[in-house]
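Left out: one protein chain. Kept in place: all the others.
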Amino acid sequence: MSAVDLPVQADAKGVAERIPGLWKPPIVMSVFTILVALLVLVSPREGDSTFRWSREGDWFAIPDVSLPANGIVWAAVLLCLLCTAFAAWRSYSRLKTPLVVIAAFAVFAVSGFLAWAVAGKTLPVVGLLAGALALAVPLVFGALGGVVGERAGVVNIAIDGQLLFGAFGAAITASITGSPWAGLVAAMVAGMLVALLLGLFAITYWVEQVIVGVVLNVLVIGFTSFMFSQVLSGNAGALNNPPHFPRLEIPLLSGIPVLGPIFFRQTVLVYVMYAAVFLVAWALYRSKWGLRVRAVGEHPKAADTVGIDVIATRYRTVLLAGAIVGIGGATYTLVSVPSFGREMTGGAGYIALAAVIFGKWDPIKATLAALLFGFASNVESVLSVIGSPVPSQFMLMLPYVVTIFAVAGLVGHSRAPAADGVPYRKG
Amino acid sequence: MRLALRDITKRFGSLVANDHISLTVEPGEIHCLLGENGAGKSTLMNVLYGLYQADEGEILIDDEPQRFKGPGDAMAAGIGMVHQHFMLIPVFTVAENVMLGHEATGFAGKLDLDAARKLVRDISERFGFEVDPDALVEDLPVGVQQRVEIIKALSRDAEVLVFDEPTAVLTPQETDELMAIMRQLKESGTGIVFITHKLREVREVADRITVIRRGTVVGEASPEASNAELAALMVGRPVELKVHKEPAEPGERALVVSDLVVADEDGHVHVDGISFHIDAGEILAVAGVQGNGQTELTEAIVGLAPHVEGSINLDGREIVGRSVRKALEAGIGFIPEDRQVDGLVSNFTIAENLMLNRSYDKPFVSRGSLNLKKLDTFAKEKLAEYDVRAPGVSTLAGQLSGGNQQKVVVARELSRDLRLLVASQPTRGVDVGSIEFIHKQIVAARDSGVPVLVVSSELDEISALADRIMVLYRGRIVGIVPADTSRDNLGLMMAGETPEGIES
Amino acid sequence: MSEKGPEHQPADEPAESTHVSTDDRVGEGTQDSASDADRVPEASRWHLALREITTGNALVAVLSVLLAMFFGSLMILFTDEDVRYGLSYFFARPSDTFFYAWEAISGAYVSLWRGAVFNDLGGTFVQQIKPITETLKFAAPLTLAGLGIGLTFRAGLFNIGGRGQMLLGGAAAAFVAVKLDLPMIVHLPLAILVGALVAALWGGIAGILKALTGAHEVIVTIMLNYVGYYLVFYALTRESLLQAPGSANPKSAPMPESAVLPDLLGPQFNLHAGFLLAVLATFLVWWILNRSSLGYRFRAVGENPAAAKAAGINVGVAYASAFMISGALVGLAGVNQVLGSVTDGATSGLDAAIGFDAITVALLGRSRPFGILAAGVLFGAFKSGGFFMQASEGIPVDIVLVVQSLIVLFLAAPPLVKAIFRLPTKEA
Partner (left out) sequence: ACGEAPAERAGEGKSDYLPCIVSDEGGFDDKSFNQLSYEGIKAAADELGTKPKPVESNSPNDYTSNLESLVGQGCDTIVTVGFALSAATIESAKANPETEYVLIDDAADADFDGKTDAENIKPILYDTAQAAFLAGYVAADYTKTGVVGTYGGQPFPTVTIFMDGFKQGVEYYAKTKKKDVKVVGYEGGEKGSFTGEFVANEKATNTARQIIQQDADVILPVGGPIYQGALTAIEDSGKEVALIGVDADFYETDPKTQDVVLTSILKNMKTSTTDVVKAAGEDEFDATPYVGTLENDGVGLAPFHNFESKVSDTLPAEIEEVTAGIKDGSIKVNSYLAK
């Protein structure tokens, strides 16, 4: 709050930063520890929980692990307690709780919960994780696009619209051309179209970026739904029957037990995703392009004074972000299901937006946030299929509740790029 | 390189910010620009730097007319600028900031940071700077940030350098160092435009002085001219440069601070166990290089600091652990160091800003509802009393010039029954006319028996206001000394040393 | 986040039209203020008036609507069967295509008008003016929720949690309505109050979490939408909570007479007291924002939280209370649905996507209470007209979404509209 030379808007938003967050991890951790302990106390389970690690096609099979459910839960509670105590000690000494401890805690707590939930049954661990990855794919692309755009100072609430339009464009184009690759390109173009509108209004006409984003989402929903009922449903065979990307097993790698089936038996879009995450992370921090993009997002005027064209940079970046989100949209119609459907993204763009913020505008962290969400969703799916003792509505709530806890308990205030959402006006 | 601006006119709507201004800068010359707040100095420089396009007039380099479409063109032509508000990216390292815009790259656009580091080191060496190329700019003291700005300009081989109010945030030592650098640059043939409100500096380095008032050149002054002459030329009337004040008549012990420790949320300690007191009717001025705990000290008193230990006792009551609101209600007036961040809501009207710290209760609020009539009357009174230059009380605060914004803050804080006034950098970036006024108000508050804590990085201001001076260094008190301590001794103390003959 | 609106400003409000960020001195902000007008000499009054018309907000608003409708027309044309049929022999007889095109577009917009304002085809007077009352009926929840969301905008917060707040508010009101047997004087107010209260608490979660932990309210409200939805869904499947006794469907019993918002214009119209509630809420929010100290603090926190904090305003309390008031208002929209518009029982769809539409309403109304009321009525008209258009012309209501969103976009970018129509722009 001190130096006068900082751009004012950077600081004006940052009041919450003063709120001390040191005690949040131990508090949240104790809450969760108590919850896990309550599971066994209130409703102890009979039988063994079996964790299955292997899939067909693995080089060698890791045997299933079968242990008494209650035992695992108690062990988990104990480990959780240890982590909590450690975190509390750190906070007491005015130190931050290391991320490893939080991660370890999460693993213990989740294992405890899973063991409780699958008592007497078998949990396919690999399926759980592979499904988590699959569910996260559009979210990861959405979040990546969000990160890229916002790093250049343009808030993108329209991720959902870009995903939806990408899915729409991919479905039609792939149906007409018969090629999923053409569909992929179309999805990128579709994402860029929405991005172009975003840029036009947000960059050129200085319209409040939140307005533009929200409205673009509505616009895309209206447009695609209109087209869907007026054009697509009548000619579903010709226009809404896209071929899809087949699963592509990477030789050798796909045979690694546990890891292989999770990471290397996926569609090409997932491999594109690995590349995208890596590329964006590298380029943002290591390349000239990234330096300029971040400069424009942090302090556009400073960038301008060293001869960087702020407007052009923002347009280019926003378009690129749109293309990235568009790929995410393509997963809906070229991977997940074989046709476009009305509002089929189901608000995934908003979840991706949450991942952007949750991930503190960092490509890797945002990806992890998206994966966390995918994991929570898939825990719900897997448990509801296996049969869980919890009513389905509460299971369906799970990913959202987890996100709230994570954001409130572990992340807290996150600092956006300083000029995020602030249009640049030249004199 | 010889630079000439000829008949530059720049309008913002109906406002003529620059009205046919002509100016030349010879190689190896320091040309000072003087003028009140809003006179049009920065605008002129922004035109020169390609940030604004002039409506009329032309820029000549060695008699060649130039067309600058943007700063890129200006830089290419050899013009560099250190802006009034630094143009550094806080979350970038020094090297990144310096290379931005002309990056050296390797394969696939990979940044060549080593080249940038070397560049920074080379230039630093040439001028005897100590700058770590890998330090994050936001972690650097302002003085160092300024050097980064200079390195940035020099890394592009600027032949004309513009310094827009570079000293507003510097300590005396840093200012002296900057002057030395400017002379060194001048020796090597660089032409320099130097904008400042501090007349002492002008007379120290200027080869030529041009005074601007309301967008037009009102004359050239000789570097030999007296402060009073320069001030009068700037403002258009005689200005009292040194506030006239009677010796203090200290009353009872009002503020007692003991063993105060202030840490931020990361656990860094900024104020490290200090104790002092202020009596009623006395001004204690806190001197120190910025970033030595002054900000945290004032924030702790007002209740804004997150982690405070020790005791702050005002009129016999403990205020550590109280909320800001409680602190203000206990009678503390607070002029924050950055008015735009902490002092004003720029999208509020002047009137609305005047009730910012009294939004819970009387006089402007009764039973949860605003008393707009009362506020309006009050605001009109204060506008007149504090000579705020604005069309009316419903003008947005953000549209006022810095000096007038500061007057609004001062008016708000001084219009309550105060038991303590905490004023942080009360006249930063304010022109001489307004400085005179604000100083008078602070002294008047003291004379009415209010204890005052003034924090300033401006030694002139410290000497003008202080009854006693407290020097802070790295969160500790170096010494509390009488008001007539010499500049040199104060300067040494600000560097953490205790000069001979000074009790700490 | 808060844009200053074109509507008439009370004296104490900054009468500017564009948000100028604090370090940004380039803005056109100062130009179109009232003080600008004061400075202009008397002589040019007429000239000024002309300029005001060509450059003013009213014209831009009208043109924005026209422009949006133009794009809507393109979509209608593109998909209209008759037009495509005409196009199939365009070169043989182009006039047919134009005829069909005209038919399609005029049909669409005429029916939109008939469904939203006045139906000249209606047999009786009641039928003729019924559309306008329907418009007002739809305007009520949009306005209520829009007010709530606009209020958080003014406090610098973004409430995307309209869906969850409406659901919780509506479900709570329904619970009180179906579970208690009370005389109307007590029952209706109690149901409304409980609905608002529960929604306030639900909305408050986001504010409190932000105040206590700094959790970003956008994430929290988005997540709470889903959580709220499943909670309400769960309640609707439990007879002990909300499910209608004896039924297997996730739906509550119909609301008893004593808890239903009374009709405003008698039984032949659907307009009920919810609209009154919306109008009252508009005045209330106006008072809160412009005349109360609480609202003053909201605005201060919204514009510059750092300065507000340094001036002793408790930013966290402001966040939490803004979110609670917002939640209550949005909850009232849910209450309006359950006790007024769809009284045959609460369902998990009672929010009817109003929680999201309301964001647009708040944006269109520039977060100003009366602006929101106007925007609510406009969107209500679109909604009401959309049904009529769909029924009579077979054009899907989705087109209304497109036109609505285009209107908001164009209204937010006057220079674009002016550039398209080649109008003079004001001196920057």
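Letters A, B and C name the chains as they come in the text, with residue numbers starting at 1 for each one.
In this text, a contact is a pair of C-beta atoms (placed from the backbone, for glycine too) under 8 Å apart; a residue touches a chain by one contact, two chains touch by 3 or more.
This structure is a prediction, so every number in the text was calculated from the model and none was measured.
*Asks:* When the whole complex is taken into account, which chains on show are touched by the absent chain?
*Replies:* In the entire complex, chains touched by the missing one are A, C.
*Asks:* Which of these touches the unseen chain: A:179, A:204 or A:392?
*Replies:* Selected residue, touching the omitted chain: A:392.
*Asks:* Of the residues listed, A:342, A:360 or A:415, which one is in contact with the missing chain?
*Replies:* Hidden-chain contact among the options goes to A:342.
*Asks:* Among C:64, C:282 or C:347, single out the residue that touches the unshown chain.
*Replies:* C:347
*Asks:* Check the options C:72, C:115 or C:207 and report the residue that touches the missing chain.
*Replies:* Touching the chain that is not displayed is residue C:115.
*Asks:* Would you mind spotting which of C:61, C:87, C:110 or C:241 touches the chain that isn't drawn?
*Replies:* C:87
*Asks:* Contacts of chain A with the missing chain: which residues?
*Replies:* Considering the whole complex, chain A reaches the absent chain at 124, 127, 131, 134-135, 137-138, 228-229, 233, 241, 244, 247, 331-332, 335-339, 341-346, 377-378, 381-382, 384-388, 391-393, 396.
*Asks:* Name every residue on chain C in touch with the hidden partner chain.
*Replies:* Where chain C meets the chain not shown: residues 85, 87-93, 96, 115, 119, 122, 127, 134, 138, 230, 233, 237, 246-251, 254, 270, 337, 341-342, 344-345, 347, 349-354, 384, 387-388, 390-392, 394, 396-397.
Just so we're on the same page, only the chains that are shown with their structure count from here on.
*Asks:* Mind checking the centre-to-centre distance between chain B and chain C? Centres are C-alpha means, answer in whole Å.
*Replies:* For chain B versus chain C, the centre distance works out to 45 Å.
*Asks:* Taking each residue of chain C in turn, which ones touch at least two of the other chains?
*Replies:* Only 19, 22-23, 304, 306-307, 309 qualify.
*Asks:* What are the residue numbers in chain A that touch two or more other chains?
*Replies:* 1, 7-8, 11-12, 17-19, 21, 426-427
*Asks:* What residues of chain A sit close enough to touch chain B in their complex?
*Replies:* Touch residues, chain A against chain B: 1-8, 10-12, 17-22, 94-95, 283, 286-289, 291-292, 294-295, 298-299, 301-309, 418, 426-427.
*Asks:* For a test of understanding, state which residues of chain B touch chain C in their complex under the given definition.
*Replies:* Those residues of chain B that touch chain C are 13-14, 85, 302, 304, 323-325, 327-329, 334, 336, 340-349, 351-352, 355-357, 359-360, 364-365, 368-370, 372, 375-376, 391-392, 394-396, 398-399.
*Asks:* Help me check something: in the complex, which residues belonging to chain C touch chain A?
*Replies:* 1, 3, 18-19, 21-24, 26-27, 75, 79, 158, 160, 209-210, 212-216, 218-220, 222-224, 226-227, 230-231, 233-234, 237, 304-307, 309, 315-316, 356-357, 359-360, 363, 396, 398-402, 404-406, 408-409, 412-413, 415-416
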